[in-house]
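With one protein chain held back, the other chains of the complex are shown just where they sit.
Coming up: subunit A.
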Amino acid sequence: MENLLATPPDTRPQPPLNSPAAAETPVLQLTNIEKVYQTNTIETVALNRVNLTINRGEFVSIMGPSGCGKSTLLSLMGLLDEPTGGTIAIDGRAVTSYSDRELAGLRNLKIGFVFQSYHLINDLSVLDNVELPLLYRPSLSGKERRQRALAALDKVGLSARTRHFPGQLSGGQRQRVAIARALVGSPEIILADEPTGNLDSVMGEEIMDLLLGLNRQDGVTIVMVTHDEQQALKTKRLVRLFDGSQVG
């Protein structure tokens, strides 16, 4: 998959992920981002001139009421959707210059997703689910994929459940699997869309602790959309949205 990129990913020496200098390096820059949904009769402005820079090693939470554009913003950051205005740059390069195929390569290499409803594939075992992003990297052998998936599961404390299927796990465990899947490709940034939204408070705390640990100990950059003020306050930076505009 690496070779799909017209321009190879930035391989210049980067500061260590959890060094103070790393925090100054922007991973993702959004400039004057607009997203307008147009139907025949109505024009809905989902995002209005949002400017946001995510630096390496940061843990940023995005808060706001339902329908304020949080998830839309996360989809744009994850290159799953295109803005109607403004630019998104990854490692300093605007993503508009990439083809669809290159965008798929970027998502595979640089971004990991965690969804509110986990989005695990129920027909695949835990290990196969975690391995999924690596399937799109032909340079990796089956053995390497397996090893990396096992390591990711070990990191989230689920190495004993590799042969289980999602249906046999609790909500918290499923979200751990989803986090392992997001981690397995060693992405530069993890985008989490209400990762604790479907969990009770105890499990929610567990997942939050896991994400905080990944950020603090391993220096993983995380952007998290949440409704939960308490959890948002645990992160390094809080961005508030209201009616598609950044208010704090």
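What we mean here is this: a contact is a pair of C-beta atoms (placed from the backbone, for glycine too) under 8 Å apart; a residue touches a chain by one contact, two chains touch by 3 or more; residues count from 1.
The rule is short, and it goes like this: contacts and distances are computed from a predicted model.
One chain of this complex is left out of the view, and of "DNA-binding protein", "ABC transporter permease", "Type-4 uracil-DNA glycosylase" or "Tetratricopeptide repeat protein", the protein name its UniProt record gives is "ABC transporter permease". Of the options A:L132, A:A151, A:L212 or A:L238, the residue whose C-beta touches the omitted chain is A:L132. Of the listed residues A:A104, A:L150 or A:L238, the one in contact with the hidden chain in the full complex is A:A104.
Residue-wise, the contact with the chain that is not shown comes from A:D81, picked out of A:D81, A:E205, A:D228 or A:D243. Of A:L124, A:L150 or A:L238, it is A:L124 that touches the chain left out of the display.
Mapped onto subunit A, the footprint of the missing chain covers residues 1, 4, 75, 78, 80-81, 100-101, 104-105, 107-109, 112-113, 115, 119-121, 123-124, 128, 131-133, 135-138, 142, 181, 185.
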